[in-house]
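First the structure, then my questions, so here it is.
In this view, the complex is presented without one of its protein chains, the others remaining in place.
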Amino acid sequence: MLEYGEDMDIKRDDLLQMYYYLRLTRRLEERITSLYHQGKILGGAWTSNGTEAVSVGYAYALEKNDIAATYFRDMGAFLVRGISPKRIMAHYLGKKTGVSGGKDGNVHIGDLNHGVFGFPSHLADNYPVGTGAALAFMIRGEKKVVAACTGDGGTSRGDFHEAMNLASVRKLPIVFFCNNNQYAYSTPLRMQMAIKDVAERALAYGMPNKIVDGNNVAAVYTAAKEAYEYARNGGGPTFIECKTMRMHGHSEHDSAKYVPRELLEEWKKKDPILTIEKFLLENNITKKEELDDIDARVEEEIDEAERFAIESPFPDPEETFTGVYATPVEADENVM
Amino acid sequence: MLEYGEDMDIKRDDLLQMYYYLRLTRRLEERITSLYHQGKILGGAWTSNGTEAVSVGYAYALEKNDIAATYFRDMGAFLVRGISPKRIMAHYLGKKTGVSGGKDGNVHIGDLNHGVFGFPSHLADNYPVGTGAALAFMIRGEKKVVAACTGDGGTSRGDFHEAMNLASVRKLPIVFFCNNNQYAYSTPLRMQMAIKDVAERALAYGMPNKIVDGNNVAAVYTAAKEAYEYARNGGGPTFIECKTMRMHGHSEHDSAKYVPRELLEEWKKKDPILTIEKFLLENNITKKEELDDIDARVEEEIDEAERFAIESPFPDPEETFTGVYATPVEADENVM
Amino acid sequence: MREISYLEAIREALDEEMTRDPSVFILGEDVGVYGGAFRITEGFYEKYGELRVLDTPLSESGFTGAAIGASLVGMRPVVEMQFADFISCAFDQIVNVAAKNHYRWGAATPIVIRAPYGGNIHGGAFHSQSIEGFFFNVPGLKIVAPSTAYDAKGLLIASIRDNDPVIYCEHKYLYRRIKDPVPEEEYTVPIGKARVALEGKDISIITYGAMVHTTLEAAQTLKEDGISCEIIDLRTILPLDKNSIFTTVKKTNKVVIVHEQTKTGGVGAEISALINEQCFEYLDGPVFRVTAPDTPVPYSAPLEETFIPKAEDVISAVEKLMRY
Partner (left out) sequence: MREISYLEAIREALDEEMTRDPSVFILGEDVGVYGGAFRITEGFYEKYGELRVLDTPLSESGFTGAAIGASLVGMRPVVEMQFADFISCAFDQIVNVAAKNHYRWGAATPIVIRAPYGGNIHGGAFHSQSIEGFFFNVPGLKIVAPSTAYDAKGLLIASIRDNDPVIYCEHKYLYRRIKDPVPEEEYTVPIGKARVALEGKDISIITYGAMVHTTLEAAQTLKEDGISCEIIDLRTILPLDKNSIFTTVKKTNKVVIVHEQTKTGGVGAEISALINEQCFEYLDGPVFRVTAPDTPVPYSAPLEETFIPKAEDVISAVEKLMRY
């Protein structure tokens, strides 16, 4: 029996919902990958494959009015926060109906209506940005929290340091997550930092830290929930390292030869979907049929999303010129 | 009796030399301050007053071919490395004979002939730069080390983090010093970081750290020497926090009302020059007369430096245009 | 009308906006207890509390990023750079996050970054830079640079109320040297609109910031020699007020551009290129630029004096063009 259930205080519905989001994330990204290989998605394709429990877990533990300051393996968070597969798929295809109307693509998904801060490619940039939302909540006396996430590599950036420090000094209501998937592109953790656990980074800020099994969605959820409550009640920030493994290449054009095959084999057994599935079944929380139903629903949603995206129109070329400013100064004269 | 001497392995001559440099630093900066108030030095005047033992100590422990990557309260290091008071004074007065030929001023002193990396105002920028010299030494297999220094405030910057991390991962021969004078301009340590000791910053990098009494030049020297040897022999970097107190305002135009007077009173008693003087006398290492002789020599040097600087010519206005490139591409055509 | 200094104008704008709108707050190094390196926020800490006049750790990228995040959830942060030069440390957050948010995902980022910039204060290469060039080629940003107390106040209020990221270039040299009439009543100076600082008919001088005063001084001398200069004070650098530029060019047919920023890739280059593109047939001669040379800002007095454009430099450019 898995440890999963021990001292776990998660409702059945929530477990099933998280199962659903894990599936949805996995299958949506698989579909994206296949569309990429068909040449329908341009530029590149990155997935959170094998690490979905991190973003599903931390996002599922948020309240509606909280904020998620995401990074690029947070598809689970986009979905949990309610950004629809349709709009995401259309976004990947560069369609007008996508999250960014075609202005941006692939992993760069943000929508304030869903409390999601879009990911700027520059890793860890969203740590300070997330901190700012937490600061706003503190100034206004609102009991909201922020979840900010980055990769293990991202923790080496100056912005990581400056955000962690500011959050700690001001005891801001933010929880920092690290998706420690053991690699930053080809760079293994030992070439990224001279510490055993990324969590040790938090010591420099006097910030509480926690290490969780990043393949166990319940564990991520529980740790997140706890840290949010602590933050919500004025306790200040927490740093949560989620240990997991990037199961694909850095992106679809990387075969990841530099990753030892045994490592992948080992982690394959710990797949986050397998893990929750096994737990749900072995503990009689659900039956295979119910999970099959969920899976079928997921497939349908994704088929529909793909259909929607493919049928959607591209943005009008004229839209290239719009939206630079929220408040345009005046119609720019045409120069040529 | 002071702890100073305990298990101390410093030669008499070295102690006297450090005494000399402390005096020279103090008196040179005092002269600079008075020239500033006379309107002969333009722009501003910052001193290391009360904290001189940090830079004198770490610099005195370096070998000739090592590098000091300085910050702006490192006058002691400039002097110990052999940059003459004359050239420094001329630099402050914007004269052609100054360290930068008038191109730069005040605390921005650097000279590769003396193994001193000039200070770029942007705090902590010299941490990565110092790291690079250490990397060069490692690549070339040279047994040289780098000392890099910044303030307590400087440790909050991203560049601090990125340099500490790189140095640790690569076990570079560099020792990082922090002049923890308890304030960054008006910002007290507790608003700068949520840890008790700046030294805790090093935990995030798995880097050995050490806290020393920054007003005890022998302690700084000894800790530095030890860390340099460790680094020279492939042990990697160390972070040394030197606890001290900024005894003046941030600069001469800051009255530092935000600093509690008692704190200053307390630290006044621990003045680094008083401290070494007392030690030298009480342990019969030297006599008052010998110290008086040194003091007299210092006064002479500084009088001479001032004379030299005042008599030196200003740079020719045409020099505004020279020196932008090490290898100019071609004489720029005159446009107007 | 009462006269106040450029510095007081900035302070008033901040004070009034903070009183009017609880979403406005200030963050940066030493802005709170100390009241800011230039004492702009003196007394604010006591008045608005430590959260709305927030002393930050020494971390420009961190607190600029934080301002961006706060703005995304409804605040209107004003970031103080202690000196404009330190904005370089926050460059990535400004150009990649703030500037692109709205285009990329429709998120408005109403932040103001106050950048005390410019030379002539013996500050050397790190405390004297004109930083507009860092951002002038970055779509999504707005850059303003007032030259009078009136504009300093009105533009700062407009910047705070604007929904885009605005870099507010306040010239340190003007802080206590410039005083002019400023109404007690609320007003704004619109972003994107230049003003005619001096009407004239023979030649146009386009400028901004501290150079407006240098140029006015030059115009005074030139007037005595019978040359009537029209001076355009841009006030907003990005986006440029093309209409005002073209209007004056069409009127005088002769243009000199003056700025303290270094020459290559400066704002003057764009203005000259725009005029060339759109007013070519109106030009009676080349568009001359009077600018700092392409060097870092030197420290020593004779060098810095050479570096900063002077009234004589403007005069000789004007005379050369008049002879053309």
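First chain written, first letter: the chains are A, B and C, and each begins at residue 1.
Convention: contacts are C-beta pairs under 8 Å (C-beta built on N, C-alpha and C of every residue); 3 or more make two chains touch, one makes a residue touch a chain.
Model, not experiment: these values are computed from the prediction.
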item	value
Touching partners, among the displayed chains, of the absent chain	A, B, C
Residue of B:Thr97, B:Thr131 or B:Asn179 in touch with the missing chain, whole complex considered	B:Thr131
Residue among A:Thr47, A:Ser156 or A:Thr238 touching the omitted chain	A:Ser156
Omitted-chain contact residue, chosen from C:Ile40, C:Ala152, C:Leu222 or C:Ala269	C:Ala269
Chain not shown: contacting residue from C:Val24, C:Ala37, C:Leu58 or C:Ala99	C:Ala99
Touch residues of chain B, complete complex, unshown partner	67, 69, 99-101, 103-104, 108-112, 117-118, 120-122, 125, 127-140, 146, 158-159, 161-163, 165-166, 169-170, 323-327, 329-330, 332-333, 335-336
Interface with the unshown chain - residue positions in chain C	85, 88-89, 91-92, 95-96, 99-100, 103-104, 125-126, 133-134, 136-140, 238-240, 261-262, 264-270, 272-273, 275-278, 280, 283, 285-289, 294-296, 298
Interface residues of chain A (partner: the chain not displayed)	42-44, 94-95, 100, 102-106, 108, 120-123, 153-154, 156-158, 184-187, 191-193, 258, 314-321, 323-324, 332, 335-336
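To be clear about the criterion, only the chains that are shown with their structure count from here on.
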item	value
Farthest chain (mean CA position) relative to chain C	A
Distance between the centres, which are taken as Cα means, of chain C and chain B, whole angstrom	36
Computed distance of Cα centres, chain C from chain A, in Å	40
Distance from chain B to chain A - Cα centre to Cα centre, in angstrom	45
Per-residue multi-chain contacts in chain B, two or more chains	156-158, 191-193
Junction residues of chain C - those touching two or more other chains	57, 59, 61-62
